[in-house]
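Just one protein chain is left out here, and the rest sit where they should.
== subunit A ==
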Amino acid sequence: MRSVRSRLSIGLAVFLAALLLGQWLWLTFTIDRLIEKQVITRLQEETETLLAHIHIQSDGEIVLDSRRLSSSYQRAFSGLYFSIQSIDHQIFSRSLWDFDLTTPALSIGSKATLYLQGPGEQPLMAVSAGYLKQGKQITITVAEDIAWMLEDKSHFQWTFTVLSLLGVLALLAFQFWIVRLALRPLNKAKQELKLLGQGEIEKIDEHAPDEIRPLLVELNRLMSSMVVKTRRSRQSLGNLAHRLKTQLTLLNQIADTEAMQHNSEGKQAIYSQTNEIKQIIDRELKRARVSGMTLPGKGVDINEMVTNLVDTLKRIYQDKELKISWRVDKQLRFHGDREDLLELLGNILDNACKWCESRIELEIYRDEGIYICVKDDGLGCHGDDLSALTQRGFRADEATPGSGLGLAIVFDIVESYEGTMHFSESQKWGGLQVDIHLQSSVSV
């Protein structure tokens, strides 16, 4: 039960069902009681009427003046019966025919309500009362066939049950709908978060109910502060590099001064040290600024980036007359960091430019992420060197900064995008082939 919706739905459903069941029980019980009470009152009045119409003779016989009584007492099995009992005598209504309606004798002033089985299996409700008439204790019982009442009752119960069930269903449907409606902003936020993750939108729409809005506002704030922080830290890294490298250039110039001209060993030592420091700065700064994260925005236009990069490479290596052929899907967008991808492509292609004869081939396409393949027609690498190449980025390079710095950066970037990199001998030209697969969100 992790979902808020199911928790709300089930809670509300249980509560509603309990409420309606309680109502059903209470209502049926109350109506039963009301009808019964009415019947009992009537029957009791009837016992009093009978009491007024009897006379006890001196021998103890009970005589009833039946002229002014209901005719139902005369008609056989009419559904209305009485019995009047004293200690030694008793009379029954004619309607009882030969059915024995003997009830337990009651003390004077006490009453009892009885449910009996009457003639012809009639369900009877009887009220007995004990009276004192002419010094004699008598018990008068009036019984009525309550089949009509039972039938009414069951009819009412059935109708009420059906109506209640329909009510429960309607209410359940209604509450389900309300819960859905109330949680719709959550679904919208979920959808927007997904889009944000893919980098298709830059911020989440903050129009939401009060319960969620603070969350969304906070998310947006975090997002923008993350972007600002990334930008700021990159800027300060850039400034640091600028300052340090300018100072290193000055150090180089000290080596160039007249005083150092006669000390070529010292001069070379300074050069190699400044170069080494430069390599360390580059390596660590580049490693620190690899972000590997998906940033909000429209995504990087890979085609445009490659166009510019190839242009740059041709200018850098303009003495070499490079033939760089490349195939990139024009619609392909990279939803990672722009500089990461540029640094990766730049280093890989620069490596190819350095070692190739004249031809380089680049392919970028979509394949559960992004797939990059670079081939050149240089001498390539063979056997052990190929596997050493894969090792170097992680190990050998840290011991000897300077060799394969570019590839080491490429390794860092590939790693941060949970990608893989593979070196092999190009089947086409026999040069080096680099295959890179990045697990980044790519859209077409």
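We adopt the following convention: a residue touches a chain if its C-beta (ideal position, glycine included) is under 8 Å from a C-beta of that chain, and two chains touch if they have at least 3 such contacts; residues count from 1.
One rule holds in what follows: contacts and distances are computed from a predicted model.
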item: Chain not present in the shown complex, as UniProt names it (candidates "Cell division protein FtsW, lipid II flippase", "ABC transporter permease subunit", "ABC-2 type transport system ATP-binding protein" or "Response regulator transcription factor"); value: "Response regulator transcription factor"
item: Which residue of A:Q38, A:T161 or A:T312 touches the chain not shown here; value: A:T312
item: Sole contact to the chain not displayed, among A:Q57, A:S225 or A:Q253; value: A:Q253
item: Residues of subunit A in contact with the chain not shown; value: 238-239, 241-246, 248-253, 255-256, 271, 274-275, 278, 282, 286, 308-309, 311-312, 315-316, 318-319, 338-339, 342-343, 345-347
